[in-house]
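Taking it in order: structure first as structure tokens, then the write-up.
Removed from the display is one protein chain of the complex; every other protein chain stays in position.
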Amino acid sequence: MALSIPLSWSLSTAHLVIEASATAAFALSGVIVAARRRLDAVGVCVVAGLTAFGGGTLRDVLLDRRPFFWVEQHGYVWAVLLLCIASMVFLRTRHFEPTEQAMQWPDALGLGLFTASGTQIALSAQMPALVAVLMGLVTAVFGGVLRDIVCNQIPAAFRDHRPYAVCAFAGGWVVVGTTALHWPDWATLTTGAACATLLRALALWRDWRLPVWRHDETGDTR
Amino acid sequence: MALSIPLSWSLSTAHLVIEASATAAFALSGVIVAARRRLDAVGVCVVAGLTAFGGGTLRDVLLDRRPFFWVEQHGYVWAVLLLCIASMVFLRTRHFEPTEQAMQWPDALGLGLFTASGTQIALSAQMPALVAVLMGLVTAVFGGVLRDIVCNQIPAAFRDHRPYAVCAFAGGWVVVGTTALHWPDWATLTTGAACATLLRALALWRDWRLPVWRHDETGDTR
Partner (left out) sequence: MALSIPLSWSLSTAHLVIEASATAAFALSGVIVAARRRLDAVGVCVVAGLTAFGGGTLRDVLLDRRPFFWVEQHGYVWAVLLLCIASMVFLRTRHFEPTEQAMQWPDALGLGLFTASGTQIALSAQMPALVAVLMGLVTAVFGGVLRDIVCNQIPAAFRDHRPYAVCAFAGGWVVVGTTALHWPDWATLTTGAACATLLRALALWRDWRLPVWRHDETGDTR
């Protein structure tokens, strides 16, 4: 799979590897949800693409940034398309369904990195701190939200009772704080991404729950 | 709750009070719908924010206006966040569920004001009359539409059989008409908002229904 992605020099190879695996993790989660809802092959590809690129695209529309990152580096679109075809063939021949558990770790990585990069992009566009954090959150979370809306279910990020968007929110504030301390770009990016990812990993490992805010929550019949 | 909202001088205090109560009413309606659909705390905040800011943001994306009003005056975002937390705590401790009836009056105010300001903004962006009216309608109605889409239900504004968007549509034309008569800005804004709000209030008070257009509508099994 020889992709000729025009790398900007500021994008280190490490960053690229993490971003690519995050995009792949989000795309795979789209494939899984679409397969569960019995979409056809086209639907699977579209939902995977929406999940992988939707958050960043919405952020760029809100910030009025062009071109989109998947327009500049459209190797990503090809990669997601190939990934979908490969995983559909694989699912068909193996009767294997990738578990949500296996997906959670690259997804946590993607959450952290998309949060940090989204917040940093918004800060460099002179957004106020709170708005920048929201943009990081949109980048990390709204791909999955669009996936769930198209698949006609309430977004998992909003009803799961496990911290997901909250980790992105916290990671965004770390980026804002370290930027205010004039840390270099790579340091704010790494620290913010690490904080969000670690929080999410801790939440998964310890099975943290959001504080219950309704007494009848225990009898939840989702 | 000391908000340092940078007021533009053209925004009178009266306008601000009405706009703030409209935003609060829309946010509260988001909290209620989200609670009914059993979203978690994060989902409640996101849905409340979408309801309060979604319509104006969509209008600004369509008109290509930046910055968004909640970016310029990000005190609004903090206020909605605090409102969500306060209402969740309140709902938890009191087992009190605010009725839809109590919400309808500030909601009608919000409908009127968002319609008038949305239409006026579109007119000042040189949009044709019909498009300006549609933009006012989008501002007033699409926050609630996004709320219902995220909560996985058909938007209430589209199946309720009570005039809602129609009031916004009428109010928008009032703004267009008074602007064509060269009324000053504050007069078009006030008249348009008053017309839309009064129409909505009348519709609620008299229990008006949209004309039935299907014979089997009476056996409606929503």
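Letters are used for the chains, namely A and B, taken in the order the chains are written, and counting of residues starts over at 1 for each.
Convention: a contact is a pair of C-beta atoms (placed from the backbone, for glycine too) under 8 Å apart; a residue touches a chain by one contact, two chains touch by 3 or more.
Note that the coordinates shown come from a computational prediction; the quantities given were computed from them, not determined experimentally.
**Q** For review purposes, identify every residue of chain B that touches the missing chain, sorted by number.
**A** Touching the missing chain: residues 61-62, 64, 127-128, 130-131, 134, 145, 149, 152-155, 157-161, 163-166, 210-211, 213-215, 217, 220-222.
**Q** List the chain A residues touching the unshown chain?
**A** 34-35, 37-44, 46-47, 57, 61, 64, 66, 68, 70-71, 74, 77-78, 88-89, 91-92, 95, 149-152
The working rule: only the chains that are shown with their structure count from here on.
**Q** Suppose each chain is reduced to the average of its Cα coordinates; what separation in Å results between chain A and chain B?
**A** Distance between chain centres, rounded to whole Å: 30 Å.
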